[in-house]
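The structure appears right after this line, and notes come after that.
Removed from the display is one protein chain of the complex; every other protein chain stays in position.
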Amino acid sequence: MAIIVQTDSFDPGQLLNQLHADQLGVGAVVGFVGYVRDFNDGQDVAGMLLEHYPGMTEKALSKIVDEARERWPLLAVDVLHRVGWLEPGEPIVFVGVSSAHRQAAFDACNFIMDYLKTRAPFWKREETSEGPRWVDAREIDDQALERWLR
Amino acid sequence: MAIIVQTDSFDPGQLLNQLHADQLGVGAVVGFVGYVRDFNDGQDVAGMLLEHYPGMTEKALSKIVDEARERWPLLAVDVLHRVGWLEPGEPIVFVGVSSAHRQAAFDACNFIMDYLKTRAPFWKREETSEGPRWVDAREIDDQALERWLR
Amino acid sequence: MLTINYFARYREALGCEQEQLPWSSALQTVNDLREHLLTRGDAWQILAEPKVMCARNQDMCQLDSPLADGDEIAFFPPVTGG
Partner (left out) sequence: MLTINYFARYREALGCEQEQLPWSSALQTVNDLREHLLTRGDAWQILAEPKVMCARNQDMCQLDSPLADGDEIAFFPPVTGG
């Protein structure tokens, strides 16, 4: 299991393949990749600056992954999130999960992303044609989280 | 969009990366990979033979993908399923979906796998230490499908 | 003429992958065809399994689907790919 926060770009496909490695008990791998889009909320986006809370970030991500492991029988879990300056087309985040079974892998990956979106200390500031703007949190992300509350 | 049925192995990571390519409207990619396990239903598995219904297979997969596109706003969709002889650790199937938004990508990928499991004409015959056996369909896969019936 | 395909466990049990059969007006539905095949004897009772699946012209269908001359029909056990 790895939780990584870095400024450098990365290769999502390589991370996906590593989730299997040579573990012959792995039946299912689900990977999510979030990318910078060139357009958001009505405006062209030239890039974004991703700010985080060093120290807390890894701790928050670890808690989310631990919670996922309590809920589903998982084998490997990898989370990589970038910070700093990112341009359209670049990958922002990778969450990958392996399990013996398909639905556990789907649910755990979806769960980790929903928690990350609402509980991990990252903030996006977009550079748009009309200047910089902080991205607003979306109501829909809070709703996504509520699905998992027990 | 590509729907491929082939005997050769493939690189899941490469397929995942291709889903983004240079489409700057892609915000989210979800990929699923199914692998051959070395153990199933209480027995060691040395490999499996995947039989299919040539002609119907691609047609069935296309219908599933079309149905997913009707339900969610998707950009690229790729499905690759292998047939023939496969050994533990080898990838069997890849389903990948790209979208502007995260939940559409998760749901569509999950949906396509649930339909593929119950509606696409593939059959697995495992080679176990006690000889060959046809894998039985699982009740849980029918239940997974029911979630999506409207 | 009807073309009939058998797959996986059924193919093995019947020792038959594909056969051709003349269509007749007695074969109005896929189930009529299945009942005709069941009269062939013991091995063919596998087609009486409650979970038997079938396809008509390469689309999944129900047993009560109509049958027409020239159709390609298939019988197979529940699928297990993925």
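In this document, chain identifiers A, B and C correspond to the written order of the chains, with residue numbering beginning at 1 in each.
Here is the rule we go by: a contact is a pair of C-beta atoms (placed from the backbone, for glycine too) under 8 Å apart; a residue touches a chain by one contact, two chains touch by 3 or more.
Note that this is a predicted model, so its numbers are computed, not measured.
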Displayed partners of the chain not shown (whole complex): A
Contacting the left-out chain in the complete assembly, out of A:Ala2, A:Ala21, A:Met56 or A:Ile140: A:Met56
Where the unshown chain meets chain A, residue by residue: 34, 50-53, 55-56, 59-60, 63, 81, 92-93, 113, 116-125, 134-137
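By our rule, only the chains that are shown with their structure count from here on.
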Chains partitioned by contact, chain A not counted: one piece
Centroid spacing, where centroids are CA-atom means, of chain B and chain C in whole angstrom: 26
Where chain A and chain C are represented by their mean Cα positions, the distance between them in whole Å: 48
Chain B: positions in contact with at least two other chains: 34, 113, 117
Touching two or more other chains - residue numbers and ranges from chain C: 82
